[in-house]
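In this view, the complex is presented without one of its protein chains, the others remaining in place.
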Amino acid sequence: MINLQFFARYREVLGVEQQQLAWSPELSNLRALRDALLSRGEDWQVLAEPRLMCALNQEMVSLDAPLQDGDEVAFFPPVTGG
Amino acid sequence: MINLQFFARYREVLGVEQQQLAWSPELSNLRALRDALLSRGEDWQVLAEPRLMCALNQEMVSLDAPLQDGDEVAFFPPVTGG
Amino acid sequence: MTVTVQTACFDPGAMLNRLHAQQLGVGAVVGFTGYVRDFNDGQDVAGMLLEHYPGMTEKALHSIVQQAQARWPLLSVEVLHRVGRLEPGEPIVFVGVSSAHRAAAFEACHFIIDYLKTRAPFWKKEDSAEGPRWVDARESDTQALDKWRCP
Partner (left out) sequence: MTVTVQTACFDPGAMLNRLHAQQLGVGAVVGFTGYVRDFNDGQDVAGMLLEHYPGMTEKALHSIVQQAQARWPLLSVEVLHRVGRLEPGEPIVFVGVSSAHRAAAFEACHFIIDYLKTRAPFWKKEDSAEGPRWVDARESDTQALDKWRCP
């Protein structure tokens, strides 16, 4: 299982805050996971934004980070705290 | 008249805090005044220190600053506040 | 080192004073406080909602503080960031650093808030006259990191 999370504008656009997703070997990295999500429909194109940020097990990583069963993955727009 | 002031270590070495001094045209700038003070004796050689600082009418200046009758002049070691 | 994420308001002055308490080796304390302004990007701001990623937020802040501690000789560090509803004039974030000397305290404090701005998972949604809007990340915040790259 992959534990998927979305934050801020992405959470609102997708109407999804958390979601479980079955892991499979094709989901070899975060880019493969993101691309699989893009095929879900128009709203999901928000994840194609060039400034998309992602975290793997609560650490910021690039889309090249390898994905394993049991991972927690989050997609979100650039952060604006402080 | 020149109103002369000394601070910190110079004040202690010279045993002088404030002093009035007659102005004369030869005292054309702060260097001429400083050199005149050096001739007063051994203690006064402290004013020959390369890091000597001086103020004219309460503004930091170099020894080249021109001197006029009525000016307030201060000599002191490098400042150490903050 | 203390990292706090909370909804309640806080007193920046009290946070600042905590950085010295009882430490006679402290020569310099630098504190940064960020406040909600009543105006941003050309619009009046009536308040904001601060969203974050619970769990990751604390990890990210600890990691940023550890990077600062590895780079400068620091005696103590306090980071506090609020989440939830905030009104104009309220403090959002405090970063305070103490050190024996001032350059380390200034640089580490500035480093921590610069990294927090681009690396900690917080998002602001402002209430303006035209309704709520997600605040856009500033390019200048990303550029601010350039000064911290090791030569």
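Some points to look at:
We just call them A, B and C in the order they show up, numbering each chain from 1.
Here is the rule we go by: contacts are C-beta pairs under 8 Å (C-beta built on N, C-alpha and C of every residue); 3 or more make two chains touch, one makes a residue touch a chain.
This structure is a prediction, so every number in the text was calculated from the model and none was measured.
The chain not shown here makes contact, within the complete complex, with B, C. Considering the whole complex, the residue from C:H52, C:R82, C:H110 or C:K124 that touches the absent chain is C:H110.
If you put the hidden chain back, the residue from C:M1, C:L49 or C:A144 that touches it is C:A144.
Listed by residue number, the positions of chain C touching the unshown chain are 11-17, 20, 22, 24-35, 37-39, 88-89, 91, 100, 102-103, 105-106, 109-110, 113, 144.
Residue-level contact of chain B with the missing chain is found at 5, 7-9, 51, 55, 58-60, 74, 76-82.
By definition in this document, only the chains that are shown with their structure count from here on.
Between chain A and chain B, the centres computed from C-alpha atoms are 71 Å apart. Remark: chain A and chain C have CA centroids separated by 26 Å (rounded to whole angstrom).
Averaged Cα coordinates give chain B a centre that lies 48 Å from the centre of chain C.
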